[in-house]
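These notes concern the structure reproduced below.
Heads up, one of the protein chains got dropped from this complex, but the rest are sitting where they should.
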Amino acid sequence: MNNNIENNTMFKANNINLSYGDKHVLKDVNIEIYEKKVTAFIGPSGCGKSTFLRCFDRLNDLIPDCRISGELFLDEKNVEDYNPIVLRSMVGMVFQSPNPFPMSIFDNVAYGPRCQGIKNKKILREIVVNSLKKAALYDEVKDRLKDSGLSLSGGQQQRLCIARTIAMEPEVILMDEPTSALDPIATLKIEKLILELKKDYSIIIVTHNMQQATRISDYTAFFMLGEIIEYNETIELFSRPKNKKTEDYITGRFG
Amino acid sequence: MENRINKVDSTRKNPARISEKNVKKRRVLDALFNCVSYVFSSFGVCILVLIIGFVFSKGSSTLSWDFITSDYNTTTVTCSYLDGRDKSITYSNPNVEGLEFSTGWGVGFEDSIDAMNEEVVFVKYVDENSPFNNLTDTSTGETMDDTINLVIDSALLKSAEGDVFVVTGDDGAEVMAQQFDRGNSIMNLTLKTVGGGTRASLETTLYMIGLTLVFALPLGIGCAIYLHEYSKENAMTRIIRSLILATAGVPSIIFGLVGALIFIPFVNSVAGSNGGSIMSGALTLAIMLLPIIVTNTEEAMKTIPSSYKAASLALGASQTQTTFKVILPNAIPGILTGTLLAIGRIIGESAALIYATGASIQDTVLLNGSSTTLSVHIWSLMNGQSPNYKAACAIAIVIIVIDFLLNIIVKLIGNRLQNKFKGVKN
Partner (left out) sequence: MTKYINRETAVENSKKKTKTDKFIRLVFLIISLLCSSSVIFILILIIYKGISPFINDYVIDGIAYRLNVWDFLTGTSWSGNGGTGYGAGFIVMNTIYVTFFTVLLAAPISIITALVVVRMTNEYFGKIIGSVIELLASIPSVIFGMFGLGVITGWTKSIAEIFDYQTFGGQSNLTVILVLTMMSIPTITMISITALRSVNQNVITGSLALGASLSQTNYKVVLKSAKSGIFSGAILGVNRALGEATAVTMVAGNITNGPSFNLFATTRTLTSTMLAEMGEATGLNYDVRFSCGILLIFLIIFINFLLLRLKNKMGTQEYGK
């Protein structure tokens, strides 16, 4: 039934409260994210899921006037104590709208390693090829690595963004509604990819699409108005929700 | 009772209460307004046509390759050909129109007008066997073999019989040719370069552009980067932005005054110049043009989707790496636009440079020396008692053509900038 004991904890959040301006966006959020599992955040728009996701790699630091209280631990160490550059090389992010840099496909994937100081052409090429293979994109682009990243289709661009995140060899990959801008076929390809990736990476995915959550995630957290209403194994949450609000949401009564 | 019914009827036929007269009147007014609008707006076209017409009509005859490449000041050289020429040899007239040919010497002269609007006689053709190829420079003793396109000031000739006579440029080319035929040897020949050229001013303009950009680009781009990438929206940032806007509103002559006040002494002590120089002018212009560079660079950076910065940081790049690898390369179209606009301003700037560099036309161009850019050259030509319209208009043609080209290039870059990030949402 419940294999919680076998799971290692990747992230632990204690009483996270976040506000910017006069909006109190996250209220007393507590959660444990487990290693090498896919954890999904679901909930209606504006409930703070994406904001919470950005706490994991401290991208909220970019927002002016953003105040956070509480603790978020990655591997027993507070996220605030990490050097943000190191943290972000361990925790990668894929964004809602594919955003490859206006450079060649090769340079896009090699960007992260180059910033870390890797200059050896052979090594870079190996990293790029491996990352593209892992992102299920290599076969489609292997003859045109010098082409601009923007010349790919939407779905391919998103897989390119996943490839460049993988190139940094992160331990966690955060995904903020990665398929909401893509067509159904591209979406399926990415979902298949996520199921492959979870063998090597812990994945946290924010999604609007409940069916997607049921298809790919092991654990699901239901957010509403900045609070976690329920957090459980996906199968349990969707078949036997413990909270009435959860039940209302997944049966479509609101949201 | 019947009256009331009639009234109701009439309004039903014409519910919007618009009368025929009103419609006609508005149509007439419309046409009138349109007419007035077209007339007023064509003033702009008229002005441009008039200016271009004036400039081209006065200047196109003076504009030539020589005009662009020769010196402003004339240099004079005296030479002689003391051995008598061989009277048995005559040279054939190439029969070019306007050329007055001396068959005895094999030299062709032509009447023309120099940049100062005076009539002069040019040496236009020298036969390859002519003794004119072996004139001796009286000051150096060396052979002068290239006399084409020099102006003859005066010539002291000696005939075979021993008569000595003089012929000057005022006599005209025809008389010149005849007198040369009379003469057997040249006692003294004064030649001078035509002068009035703008080579030095052209060079000065190029140096000024280069030096100004060297100072202005790093400062301007750096300021734009700080404002866009690093600054928070607080009072200090607002003050910086207002100050830069204020800089854009200061008249150029004020920049000239202050530039003369600080930069001339500064450059004098650092680079050994005396008085105004290209360097002091460039420093002054750099400060003046900072707002253009800052604004255009920032505008370009604003078009870069903010998710690029987030993506770069999310991949573990530092802020510095993000700025130089992602933001700056994509801001290059805007930087280029700002640079081209600045170049246009530099070429056209006069008041500030008159103070900060000086307005005397020179022929030697040194970075720590004073010389004129093209616009200041025009000012200098117009400033004296007798303004030289021909030369000034010729330079104006060059400036207007360059401005036109810069305008087109800026437009092209602007179009590219709009389409660059199509498809990447912010």
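We just call them A and B in the order they show up, numbering each chain from 1.
We take it that a residue touches a chain if its C-beta (ideal position, glycine included) is under 8 Å from a C-beta of that chain, and two chains touch if they have at least 3 such contacts.
In this text, all values refer to a predicted model and were calculated from it rather than measured experimentally.
Student: Based on the whole complex, identify which of B:V77, B:I244, B:L336 or B:I361 touches the chain you can't see.
Tutor: With B:V77, B:I244, B:L336 or B:I361 as choices, the missing chain is touched by B:I244.
Student: In the complete assembly, which of B:V107, B:A155, B:L211 or B:I287 touches the absent chain?
Tutor: Checking each option in B:V107, B:A155, B:L211 or B:I287, the one touching the absent chain turns out to be B:I287.
Student: Which listed residue, B:V96, B:V214, B:L261 or B:L412, touches the chain dropped from view?
Tutor: B:L261
Student: So one chain is hidden, and I want to know which residue out of B:L366, B:I400 or B:I413 touches that hidden chain in the complete assembly.
Tutor: B:I400
Student: In the full complex, which residues of chain B touch the absent chain?
Tutor: Residues 16, 18, 26-27, 29-30, 33-34, 36-38, 40-45, 47-48, 50-51, 54-55, 58, 218-220, 222-223, 225-227, 229-231, 239-241, 243-244, 246-247, 249-255, 257-258, 261-262, 287, 290, 294, 316, 318-321, 323, 344, 347-351, 354-355, 359-360, 375-376, 378-379, 382, 387, 389, 392-393, 396, 399-400, 403-404, 406-407 of chain B touch the chain that is not shown.
Student: For chain A, enumerate the residues touching the unshown chain of the complex.
Tutor: Its contact residues with the unshown chain are 83-86, 89-90, 113, 116-118, 123, 126-127, 130, 168-169, 200.
The criterion applied here is as follows: only the chains that are shown with their structure count from here on.
Student: Nearest whole angstrom, what separates the Cα centre of chain A from the Cα centre of chain B?
Tutor: About 58 Å, centre to centre.
Student: Which stretch or stretches of chain A touch chain B in the complex?
Tutor: By the definition above, chain A touches chain B via 57, 59, 62, 64, 84-86, 88-89, 92-93, 95, 97-99, 101-102, 111-112, 115-116, 150, 161, 164-165, 168, 181.
Student: With touch defined as at the start, can you tell me which chain B residues reach chain A in the complex?
Tutor: 232-233, 305, 307-318, 321, 325-326, 330, 420-421, 423-425
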